[in-house]
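Only a part of the assembly is drawn; its chains keep their places, and the rest are absent.
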Amino acid sequence: MLAKNWPLPGKIAYGGDYNPEQWPREVWDEDVALMREAGVNFVSVGIFSWGLLETAEGVYDFAWLDELLDLLHAHGIAVDLATPSVSPPAWFFAAYPQARAVDKNGVPMGFGSRGMASHASAEYREAIVRMADQLARRYGQHPAVVLWHVHNEYGVPVAEDFSDAAVASWQSWLRARYGTLEALNAAWGTAFWGQHYAQWEHVVAPAATPTTVNPAMKLDWGRFTDDQLRECFRLEREAIRAHAEQPVTTNFMAHQSWNTDLWKWAREVDIVSDDHYLWSPDPEAHVALALSADLTRSVAGGRPWMLMEHSTSAVNWQGHNIAKRPGEMQRNALTHLGRGADAILFFQWRASRSGAEKFHSAMLPHAGPTSRVFREVTELGGRLAQLGELQGSRVSADVAVLYDWESLWAQDLEWRPSDELQFRERMRTYYERLWRDGVPVDFAHPGDDLSGYRLVVAPASYLLTQAHAENLTHYVSCGGTLLVSCFAAAVDEHDAVHPGGFGAPLQDALGVTVEEYLPIRTGEQVAVSFDAAELETSVWAEDLVLSGAEVCGTYRGGPADGAPAITRHQHGEGAGWYVSTALGLEALAPVFRAVYDEAGLAADGPVPGTYPDGFEVMTRHGEDAAYTIAVNHREEPVALKARGTDLFTQRPVDGELTIAAGGTAVVRLDNTHDR
Amino acid sequence: MLAKNWPLPGKIAYGGDYNPEQWPREVWDEDVALMREAGVNFVSVGIFSWGLLETAEGVYDFAWLDELLDLLHAHGIAVDLATPSVSPPAWFFAAYPQARAVDKNGVPMGFGSRGMASHASAEYREAIVRMADQLARRYGQHPAVVLWHVHNEYGVPVAEDFSDAAVASWQSWLRARYGTLEALNAAWGTAFWGQHYAQWEHVVAPAATPTTVNPAMKLDWGRFTDDQLRECFRLEREAIRAHAEQPVTTNFMAHQSWNTDLWKWAREVDIVSDDHYLWSPDPEAHVALALSADLTRSVAGGRPWMLMEHSTSAVNWQGHNIAKRPGEMQRNALTHLGRGADAILFFQWRASRSGAEKFHSAMLPHAGPTSRVFREVTELGGRLAQLGELQGSRVSADVAVLYDWESLWAQDLEWRPSDELQFRERMRTYYERLWRDGVPVDFAHPGDDLSGYRLVVAPASYLLTQAHAENLTHYVSCGGTLLVSCFAAAVDEHDAVHPGGFGAPLQDALGVTVEEYLPIRTGEQVAVSFDAAELETSVWAEDLVLSGAEVCGTYRGGPADGAPAITRHQHGEGAGWYVSTALGLEALAPVFRAVYDEAGLAADGPVPGTYPDGFEVMTRHGEDAAYTIAVNHREEPVALKARGTDLFTQRPVDGELTIAAGGTAVVRLDNTHDR
């Protein structure tokens, strides 16, 4: 349910996490002055403040927070008030050592870091509800508070928990899910390796074992872990709603967290928010950024969302923490905005002198307000202030990419045919192909209504239920184009191989099943003949059994030499394409061109390949106008085709606007050019 | 003792593990029909069925197994009935949590995987004896049952165990081994690093320690661990023998398990059986297969053995699980057969839909009976049915390769001169040299009577007792040829350096000792001049002290530049060769040629190098005939020289038979060509 209104209507929210408890009182005044200078209109407060708010069990000290909220309000800065449940104080764990999360070897997590509570612990749950209740009663009516920020990045750094409380909760969860032990034994296939359960209390959690654990158990354990976290979120949310009207959020980590099924989470929050950080080893990390933004917008159902955290420059927790170069922060921010974010926020306002993240960049770095970073922060604040009219406008797409956390969890289990074929790698490669072709995409769940899309792409649908396969088949039969990547529809919701063999549930849609998976030996030369092209491939091949599909690509070399590699199948009004090998970014290009043609994408949408590679163009549609957001990742200028008004300069754009190397632009389009 | 008769006289057993408890009853009927189609005459049943047979402590349900055995018997399929001791049920561990194996950090192993019981646990031992007793009483007279299969792959996945029961058992074992603490302190050299023991109950197991553990303790711990497993085997075997007449086996993993001294194990079973899987990263994995088969036959004393498990195509537990290509399964099976296997069995009959190994290939894959794999399975079944007359025939060899698990255990301990010089690598390289030269070999224990061999090769005899060294010396003095690789005879049975220095016990036989080991720096260019050749080498050199040997090879470069590298020593009627560096496969070729000449191998045996590399020719000798088994690993046809009858086609072979690329053949030789 996304029922509540945007907290800053008509404005792009700008700011970040603000942790003034780390600084003397006199610094607060400097902070608010500099915030105004930088255009900050929104800060998140209190995320790690439990120990300062509840100084001993049931003993509260809200004076400093009262003063802080009043100060911010006086300066026109809206507050996203956090519950501090991610960091219970030292006294809590000293009183309730059993409330600590325990790792799979039975080691309870220690204090001195963050996020060590067992989400199954009754004592923890009682304590977080009590704290949320206190905060909501006190600040539910405070004029500064426009949003509630529950907890922080659920599932990071600890999600799995093998404490006694967690194991008891797991047994209850399974009983509720399966009803009978017969159902559980069947779902988990416990006949294999002699794992039959005859009593509920014998069911174990997947802790330390001599070798691989039952995969269906592990998949359920992933669902359970996610559910535990969400249960805690709901407890806090309800405690807040009892006394407060503002919307409630929690910050996701789309495509950077393994433990949260965001399709489910998005239904629980009033506003979707997301944290995103560039991954330094990736020289094209801005593609992953775009993926993350599209995924966040998609789980939010297309509604406005908040970029709750990103960084002004380097982070500190990677091996090499590469600083952003001049202009890069603005490009990153504009990509988020172009893909639907109505808030551009950072971790954090002022760099910490102490602690684990003192080398993390901030809006106000250690070097102070004269620094390059602060100058760019201020420039960006000014520019975003010019974009208030974009607030609430939407992004639309003709292409859906299927993304299912359950398939991610299942494919990442142990003992697959090849550990080189990975969900996230395939997702990124397929997404990047679309990104480079300039094709806007939504992400979708395989159970969603897909009828609005011309093309549906399934890069990593290893786990695909019979029902979801039928949904996809129906989509094709009604005229849709479906593109499926290898190792698809192998297993059902219990990680059990589908009856009929690999891929059987998609046989109608694709006209093909898989007799055997054929991982390719490292270093072996394998190609696929596709039209006139020879596409290099590696990692994975399959032995296909055609049942109606036509062969569009053929293996050259490798374990499937001479056999079909890429197929196309007409089914009803539509067509299903299957790519049985792990093609790389370049090799996918001609395949996608054929699929775009099939789907009629070029007909009335943006023509794939209009702009050069690395020139990122996005469109948002408001009630009164449409906007083109352009981000130039290239080292030379590019001419944007547009007609309208450059919102940064307020000058008219009459057909073309040159975007400097590394530059950005936002153009309000004339009505005749709204797409 | 291998006292019992072959369970299927005059037949090659064919089939595999059969786990019908994973499937509905109606599938069983399809199974037996397809088994008959495929030529299956033998299946292993019940390996993981404990929880379904003893549903609660002392409560049994044999109805389904009764029905299954009757069904198989009715269809003429013999049964290898397993005891399920590898997988105690969930109720067992719930009742006896102390019966779990514990890792070196004190973490007890959890349920949900397999093989977590402590073999030292009294409760476990009582439970397995009770179950074996029940099975033997009920099925000892069942006509389907022709063999008992105790447990499964002892030592995998858990062998070491630090539970309280294991530590108590360890102290008893040591007391029995050493008698006095003085003897233990001396054997372990506890004076080093202050490890003296003054009371038996102070003796610890080699659990978590700050740095390296006493190596003699670890070596004894390896012996103890092996003994514990074997003690459990004996308990089950005796429980069976009390009520049943059929032979008893357990499946070994020759050269793929670290924890079992198969020379000792083979004395305990009635029939030796072995599991073997190809290791995907090894492009020449069929050489390791041949090694494993020769090793299995050797520990069996040359008697017929069973290939209890191998795979029809890919396994699932490696990083990349490479599928077998058409024909490869048959080549693998024929190599096992050619090296003495009278049973060709698979894990498993029907691929599991669920569980950890659902991506493991099977005789009947997920893709069903129309699949390539099932067609090849059926073809192989038909061919093996034509080979019944080979059952009971033997393999003979003029060359023995020394293989001692105690030396493997000792060499793999920590803090050796170089961790690059490894037992298994040296064993494989020396074996592969012989394999490529087409020389049949047995493996032998260094304490065996070696007088029947022309050549004895010691690739990795780091641990060599004084008595075993005397055995080798005696062998040479009586006219044998001995070839010893580097780092030999360094330590005695307590991993203590031999008095007199490295290699001293072999000084008489080799005419050389080692003053200092000289590991070669990575990347350093070193060669050995040998006759006209310059042999590249790496990893290891030695500073030799000659005491009679002649120099056959000299170091060029490296830490021993200009000094002797390869020596030959006449001792009595024979000669001892010593190779003091880790020569590779190619570099070993001229050395072996010289040694073959010395041993007179070419005189009346197969001439090394008769066939091209990769054309594998084996011979079995029956009472009435001899058989040549040929396996062509090459990509072109090869002409086999033979005179007799092609058993697959029943056509005469008159001097030459062309074996297609990737093909196989079995020829019953005319009497004049029995070798």
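For reference, chains read A and B in written order, and residue numbers begin at 1 within each chain.
What we mean here is this: a residue touches a chain if its C-beta (ideal position, glycine included) is under 8 Å from a C-beta of that chain, and two chains touch if they have at least 3 such contacts.
Please read all numbers here as calculations on a predicted model, not as lab measurements.
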item: With 2 copies placed, total copies in this complex; value: 3
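Please note the rule applied: only the chains that are shown with their structure count from here on.
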item: Residue ranges of subunit B in contact with subunit A within the complex; value: 19, 21-22, 48-52, 55-56, 84, 86-91, 93-94, 101, 103, 105, 107-116, 157-158, 280, 283, 313-314, 316-317, 319-323, 325, 351-359, 361, 365-368, 371-373
item: Subunit B-touching residues of subunit A, taken from the complex the two chains share; value: 105-106, 188-199, 201-217, 414-420, 491, 494-497, 499, 501-502, 513-519, 521-522, 543, 545, 559
